[in-house]
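A single protein chain has been omitted; all remaining protein chains appear in their positions.
Take a look at chain A:
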Amino acid sequence: MGEGGRLREGVRTYLMIAGMWVRSTMAYRASFAMTTFGNFAATFFDFVAIMLMFSRVDMLAGWTLPEVAFLYGLSGTAFGLADLVIGSMERLGRRVRDGTLDTLLVRPAPVLAQVAADQFALRRLGRVTQGALVLGWAVSRLDVDWTLPKLLLMPVAVLSGCGIFCAVFVTGAAFQFLAQDAAEVQNAFTYGGTTLLQYPPSVFAKELVRGVTFVLPLAFVNWLPASWILGRPYPLDLPDWLAFTPPLVAVGCCALAGLAWRAGLRSYRSTGS
């Protein structure tokens, strides 16, 4: 079976397992509605904190509230989508620890697809909705000359951002084969990453901005495209065309994450009981 065949097989497996979890969730509709709302509210309070900040100041490091909301919306939606699609992978450490990963290894389906779809939680739509609402509000308030490239760059940035965060989740899961108990380190990059991106790059020290631009390329989720759309100078002296490269960065990240996943899976030795 070629690479294309394996990919199709993986997607088919993923959709089957995810669909099963959705049906099981829908058996308790009230609980689903409440947890989705809870998911929405949990991230909403993040944004309330930002609004409270702006009740005391007009600008944060030179950015206005709609501009910060634009950053927040792009990052929140991209991260929310990644969390919906693949967020269950952060629980891989538990399966490694208790050895239940063995069950997935003996099934005739790609392990990555099984782990990603495991306990698929539709309630995470709450986070996506919240991010999208903030993004919509920001776009309605921004004073930007919308041109076709600017309008098109927005969905491209959200989807590429989702790809970049998916790569972070997969790399984090691969790391859990080694780390086991230290699974929480991953949160620093996933939840920490999206929190970082909610604020303007000019807030942070240059070394940190360099790190998230060149080493862990989170800046391509929203900082670079948003800086170009809003006409804001980026703290590092970079060419404008980089704002259009998030799709390439996302593909590159996913390829590297795939390699990390293979290396991690190969090092798995079960619990040995």
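Everything below uses one rule, namely that a residue touches a chain if its C-beta (ideal position, glycine included) is under 8 Å from a C-beta of that chain, and two chains touch if they have at least 3 such contacts; residues count from 1.
Convention: contacts and distances are computed from a predicted model.
Student: Assuming one chain is omitted from the figure, identify its UniProt name from "ABC-2 family transporter protein", "Twin-arginine translocation signal domain-containing protein", "Transport permease protein" or "Phenylacetate-CoA oxygenase subunit PaaC".
Tutor: Options "ABC-2 family transporter protein", "Twin-arginine translocation signal domain-containing protein", "Transport permease protein" or "Phenylacetate-CoA oxygenase subunit PaaC" considered; the missing chain's recorded name is "ABC-2 family transporter protein".
Student: Of the residues A:Ala183, A:Ala243 or A:Ala260, which one touches the chain left out of the display?
Tutor: A:Ala183
Student: Considering the whole complex, which of A:Leu7, A:Met20, A:Met34 or A:Leu152 touches the chain not shown?
Tutor: From the options A:Leu7, A:Met20, A:Met34 or A:Leu152, the contact with the absent chain belongs to A:Met34.
Student: Looking at A:Met59, A:Leu152 or A:Ala255, which residue reaches the missing chain?
Tutor: The one listed residue touching the chain not shown is A:Met59.
Student: Return the single residue from A:Tyr199, A:Phe220 or A:Tyr234 that touches the missing chain.
Tutor: Checking the options A:Tyr199, A:Phe220 or A:Tyr234, the one contacting the hidden chain is A:Tyr199.
Student: Which residues does chain A use to touch the chain missing from this display?
Tutor: Residue positions of chain A that touch the missing chain: 31, 34-35, 38, 41-42, 45-46, 48-49, 52-53, 55-61, 179-185, 187-188, 192, 195-196, 199-200, 202-205, 208.
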